[in-house]
Each structure stands twice: as structure tokens, then as C-alpha cells.
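This view holds just a subset of the chains, kept in their places.
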């Protein structure tokens, strides 16, 4: 186990029993544990297994993450903004958020600032600009990543979401949009992969020291 | 010929001689004539053929259109904004513009207001909001259509352009973006088809009377 990195369990395809077992085994190593795509009954099983003190365990039903914090290491400074476009993008954003927290970073969710109402974004801009990295989760046309990148001077991690229908093609539309961003400083992770966005953002933030500090 | 509609010549695949012939034949019917995708030598051949008074003939080398205005009918009121994102989107925007003009509409090009620098767009917003219809030509990620539609109360016609490279796939990226617009009021025409955007916008504008008038 590399120091400061949580162990991560991707739940789909694993039985509840298997997941509880993995939690038990990892708990002994003393690291933070993050389980993603975890339905509520999985959380209940982990909680009721009394592996660890209940207060160390948290469940986020919208982002579907279970977190077991054992180790609270610190990033140097600053934080990560997780910006989401529509309501339906929030679960992906929250998965990213939980990942950042499990990696010991400060992070905040800034929801519902999609480009159809640009002034909502502009009114949150001062807050966003304080961050060292910005994660943007957006479905449908995914335009938010470009707009945000045009407004900040730090790296933007785009997470296309599969939110939408018709010619959205399961997130392909937002994926292509973000890859073709006309604003500089955007890199992209896989569709709906909030975890990957949070992980990369954390790798950046934990060593980030703004030059004006 | 339906009254008030120009005759349109799509030049690719036609020889210069054929195009001159079509101009000659259409000129006699008294309608406006628009030739699209016309290279400069084609224009020169039409001009030198002395079919019509030179001052009735105009050529736009960037939009590659030849226009021969014979009939100046009027729209009811108002005008059309043709908004373009990057420098490379201007030719498509200018094709749309020439089409609007050939259809007797007022129209104006508002260039270089891509979403990477949102304030350039916001500074032109008052002007754009005066229009009855807005055409948005944008390549790369094509996000501009959504942003504009979120800021105006009138129909927006999106024209994805093939500007870009890599996973742009010849304009597919911008096309999908515009079809998946999270802002309401956007409808879309084919990639690079400034003519079609201008035509549809003109159909709307010529009968448009803002309810506050």
C-alpha cells in the first residue's frame, strides 16, 4: 500500500458478502477505504458487521459511496471544486467528491451551474477560482468544462456523464465535447467515472502550492 | 418560383461554364440568385459574362458566395444575428449571412465570441438580444449554441462546423453537442451548412413580429 492512498472497492459484480470480507481485510491495514457504486443494502451490511466504529463509516446514498476513514493525512494547501451542470450530474459529482475526501483532500460540491443559465456559474466564480483544481461533471452536451476552463487558471478535469437521451449515446456526446474543448487546460476521464476524476484531482492537489502563496 | 425566395446554386460538381449558364437563365426570371461554395474564378467568370450590371453582383471570398440581388422585398421587422465561435467558423457564418441577405432579411455577423472567453460573448449580448432569430456557428465542442440559447428568448439555429481535429470526427462532436443542448430553443442543421441555417432563420424572421412591438 502506497502511503496516503485509500484502498478502493468497485462494487458491481461483487456479492454483499464479498464486499464485507474485503472491508474486514483492508481495515486491518489501517488505510482509508472507499467503496463505489455501493447500493444502500451493501452499506447496511458493512455497518452491521461491526468491523469498525460506526462513526468512522459514512454512506452517501446519492453518490453511492461508502467511506471508512482511518487515516487523516493532509494536502499542502487549498482545495478542489467539484462543479456539476444539472441535477442528474450530481451523483457523479458526489462520487468524485467522496474520492477526494477519502484521499485526504479538501473539496466542495458546487451544483447546478449548467451553461443554460450562465449567470448561476458566474455568481459562484469567485469561490471556484480559489481552488487548485476544478472537476467538472456534465452530461447532455457537456459544454460546462470549456466554459469553466476559460474562466480559471488551474487544471480542469472533465467527467462526461451519461445523462441525457437520444443522440447522447450514453455519454459519447459529452465525452467528445470535452475532448474537443476550445479552452486550454482541460483533460478528460471516462464517462461517469467520478472516481477517476477525484483520484486525478487529488494527485494534483495534494502537492499543489499556488505560486502566489 | 415562390415569391420572395432566391434561386440557389450549389457549385461543387458543376463546371464554371455550367454555373454561368444557370445564372443567365435564372437572371431572366427576375429573382435573387445565390451561389454557394463558389471559388473566386467562378465569380470572375460570372462577372465577366456581363449577364447583369456589375453593381448588382457581390462576391464574398471568405464565405465563398456570389449574390445577385434583383428583388429587395422586406421582412416585417427586426433582424438575424449570426454568431460565430472561432476564426475558423467565420466562413460558415458568412455563408449563413449571405443567405439571409439574399432572402431580403437584415442580418449581422458577430464573430469570435467562443465560450473559452465567455466575457466576449456577454459584452455583445445586448446586440444579440435585439434579434428575432440567432444563428450560432461553432466547431470543436460546439458549446456556444447552448450558452447563447440560455441567454436569449428567441429561436436559436445551431450550425455545427467541421472545424477541429482528432476526435472531432469532421464535425460530429459539435453536431452531437448541439442536438443535446441543455438550453431550450435550439434546433440544428447539418454540419457546415450555413446556407440551411440562413434559409431557416429567414423563414422565421420574415414573418416575425416581436410581441412587445
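By written order: A and B. Residues from 1 in each chain.
Simple rule for what comes next: a contact is a pair of C-beta atoms (placed from the backbone, for glycine too) under 8 Å apart; a residue touches a chain by one contact, two chains touch by 3 or more.
Values in this document were obtained by computation on a predicted structure and should not be read as measured data.
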Let me spell it out: one sequence, repeated, and 2 copies placed. What is the copy number of the whole complex?
8
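Here, only the chains that are shown with their structure count from here on.
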Chain A to chain B, mean C-alpha position gap in Å, rounds to 42
For chain A, which residues count as touching chain B in their complex?
85-86, 114-118, 122, 140-143, 146-147, 149-151, 164, 166-169, 172-174, 176-184
